[in-house]
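The complex appears here without one of its protein chains, the remainder shown in place.
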Amino acid sequence: MDYTNQIREIASKLFAEGKIDVFVGYRMTGFDENQVPALIRDPNEVSKLVFTDKSVFNLTNYLKQDHTRNKRIGMVVKGCDSRALNLLLTESQVKRENLHIVGIPCKGVVDENGNKMQNCIECIFPNPVVFDEMVDGTPTGSEAPPYQVNTDIQNIAAMDLVERRAYFEEVFESCIRCNACRHSCPMCYCAKCCIDQETSTLYHGANTTSSAFHALMTWSLHLAGRCVDCRNCEKACPSHLPLHLLHKWNEQVIYENFQEHLAGVHEGDRGAFYKYSMKDPDDFIM
Amino acid sequence: MARVGVFVCFCGANIADFVDVPAVVEEAKRIREVKFAIDYKYMCSDPGQQQIRDAIVQHRLTSIVVAACSPRMHEKTFRKALSDAGMNPYLLEVANIREHSSWVHQKDKKAATAKAADLVRMAVAKSIANEQLHEISVPVTKRALVIGGGIAGIQAALDIADARIPVVLVEKSPSIGGKMAQLDETFPTLDCSQCILTPKMVDVASHPYIELIPYAEVLELDGFVGNYKAKIKKKASYVNFKTCTGCGACWQKCPVKVPNEYNMGIDKRKAIYTPFPQAVPNKPVIDARYCTMLTKGKCGICSKVCEKGSIDYKMQDEIIEREIGAVVVATGYDLWDPKPYEEYGVGRFKDIITSLEFERMVSANGPTNGVPVRPSDGKVPKNVVFIKCIGSRDEAKGIEYCSKICCMYTTKHTILLHHKVHGSHSYVFYMDIRAAGKGYEEFVKKAQVDTGATYLRGRVSKIYKKGDKLMVRGEDAQIGQVVEVEADLVVLATAVVPNKDNPDLARLLGVSYDKYGYMSEAHPKLRPVETAKAGIFLAGCTQAPKDIPDTVAQASACAAKVCGIFAGDTMKKDPMISTVNKEFCSGCQNCVTVCPYGAIVTEEVPMGHGSKEMRTVAKINEGVCQGCGSCVAVCRSMAISLAGFTDPQIINEIVSI
Partner (left out) sequence: MEAAVNNQLVSIEKPEIVAPPDWEPVIIGILCNWCSYAGSDLTGTSRIQYPPNIRIIRVPCSSRVDPWFLIKSLQTTADGVLVSGCHPGDCHYISGNYYARRRFLVTKKLLNFVGFHENRVQFSWVSAAEGPKFAKVVAKVTEDIKKLGPLHLYKKENFEK
């Protein structure tokens, strides 16, 4: 998967037509084979843009930031990124008219070791669900394959209760409460956050397992029905916590019990907690 | 530093027998913030309240915990004690140590005492986070909107207007009067419907506090209780009501004849018409669907004969806006179409009619001058079969509920038939006779004796034609045999169904409605005329099938509720509602989606101090918010808080156990 040339062409064209103020894509780090997000403001710099299977980050995270607010933005999105974009549009965080979305028919990105990412193997929306143009010009439209159960979830679910508790106790212990997960999440844009120290010390205690438990659980519930499985949080986590476990588990519970679409697949479709059905499961309630 | 006062009640022996009250007081004294704690035999008594009032002053208390019975019992009492001592009443917390401890753990005093102490600790912790709250006053526009001009709307409008509150009465058809104006006599007293209704209709027209807008519909209703804004479409009548004298020359000369809705299509009216002679307002309107001048541009006779020049073919629909404080919905009912009863030959046999058609025929001002006739040949029928529960109580073909009025009006019809047609005989097929109401059972009994009508308990299975008669075959369950009755005329007591416009109107008003289309009351027993939307009330068959006495009673109840809202210049409201902290609101508007009352709107605020860039945030309309807290729980950025149940208050309770 290499769309570097197409993206440079499209970016140059958009600058030439005066459609955008800034183009958000990927560039090389300059010191290794990995890539970082690039904010291109100068048409002469489009040659910095690249796109390969190392273009891992979800760029929609930049849409909520001040240096792109109220600017006309060109942006590269993969399937998962576009779902985040859809939710941001639904939740009124971005103005559609300010965006020019360049869709990538994604074939999956790789991790640091060059292995295809787990979420890409299980991805059922590789093609963007919202875009202005696709890099290779072909429209998407193939029907989504069936929902795939995450293998990690299956492994954890197969443990017994005590093992699960022990496993997650270790996870929460390893958390250093840096909040990088929150910062990197495109769906986290609150001015005041449930995991902020200044909010949480009031109730949570200081930097402890207990507060990590509380913060990560609450945070994952805030993302339940909204997480698009881009795994920015995991990529950002310095402790390499398996944060996707919480999100994928919630996603699966919601998908199975409420017959909801996955987050951000349809524009205007809010997260599962902001609607209800009379037919929702009731048998767990006495 | 908080200074909490704790007052523990013995409630006579109710608490003291099962909870060691002095121990609870001692336990309370150990809490750092508690500066004063005392017990008393009856905290709610005047001396008990006096202790609270005194302690507030003496010990400079900042919040009060009363450990006694359920807050649902005496919260208001103790709040008042706080205000009497000059303290904000919402700084009170009640620890429910009676219903939640002494009464339910009577076998274990130690555990009950420990629990009571915990409950006190929780209440103390919560009270520390309590804020001073003030009753909200919402200004009100003292004008009521009544939708529908049937007997329910008329009664509500008159009652409200008699309290000198302006009323806007909107009626869809050209005249008020509704279904009741089509009735001949009314059960159980058999007084003439017109005689009791038309004086009220005239009162409406002449009442200085009622603005009657006939031939109009409500298009929009924005706002909230006390502050609604209604947009009303006044349909073009093509007649200038200001100059028209109602002389009737126009409709007498009009050449276009169309079925007369008032008489259930039994006779004809003209394209320009007044619905019935006693119509209010008694001014004609042109039915634009049929008038050839309007459809084809040919004719113009009415304009020529009108001496006042009141006819205006170019008249347009008019939009009227009114500011409204409260709304009464009285849109009435329709009758169910009996077409699914194919085995009865509905639609094939002309001599099967509905009860309302029968009602029109026996009416003195009806199309047949008060004598029932067979639609097929115009002969006066001798044997008439009445079939009840057509559509009602019939899950398969109709609806599940009982229409409530059919038993009584069918009884009335047997009497009317008996009076109007000498030598006639009534047969009534029925499932049950439901005559619950003042004088109803007596009325049915007397009618059965007086008319000699034959009552057959059972359902009709088939109607077929034999010569010019209709053969009605049914089961008489009481003798367990199939019976056949030779009928000249068959009258179907068709079910009452809600006005077909109800769901649309309900959505427009923001009121919920049930699966049939009846609008839903706020509580089936205790708030029967209110809707869940504050300031909107239901009268008559808008809510469920009803007879005239119930409808009028409900209409007057609505009027009382409306007058209650308008009793002061402002409305007092519980301050326990949500508020948005704009600084933290990210504008995702998920709260807007979950609010069951539509109380949350958005507003634009500057991005930062002095910034020209704007961002969207949520805003809670305090007049509409009912304080459920749905929005608080979905607000991820913790920008919304619900007064009285804030996050700090609840968390304090959780962590203080």
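By written order: A and B. Residues from 1 in each chain.
Here is the rule we go by: a contact is a pair of C-beta atoms (placed from the backbone, for glycine too) under 8 Å apart; a residue touches a chain by one contact, two chains touch by 3 or more.
Fair warning: this is a prediction, and the values are worked out from it, not measured in the lab.
Contact with the chain not shown here comes from a single listed residue; of A:M1, A:V110 or A:L221, that residue is A:L221.
Within the set B:K35, B:R79 or B:K115, the residue that contacts the chain not displayed is B:K115. The hidden chain makes contact, of the residues A:L49, A:L63, A:V129 or A:C194, with A:C194. Not every partner is drawn; the one left out touches subunit B at residues 70-73, 96, 98-101, 103-108, 111-112, 114-115, 118-119, 122, 512, 532, 576, 594, 596-597, 626-630, 632-634, 642, 645, 647, 650-651, 653-657.
Within subunit A, the residues in touch with the undisplayed chain are 124, 144, 146-149, 154, 156-169, 172, 194, 203-206, 208-210, 213-214, 217-218, 220-221, 224, 245-246, 249-250, 252-258, 272-274, 276-278, 280-282, 284-286.
To be clear about the criterion, only the chains that are shown with their structure count from here on.
Taking the mean of the C-alpha atoms as each chain's centre, subunit A and subunit B sit 48 Å apart. Residues of subunit B that touch subunit A in their complex: 583-590, 593-594, 613, 616, 634, 636-639, 648, 651, 655. By the touch criterion given at the top, residues 69-70, 91-93, 189-194, 199, 202-203, 222, 270-271, 273-275 of subunit A touch subunit B in their complex.
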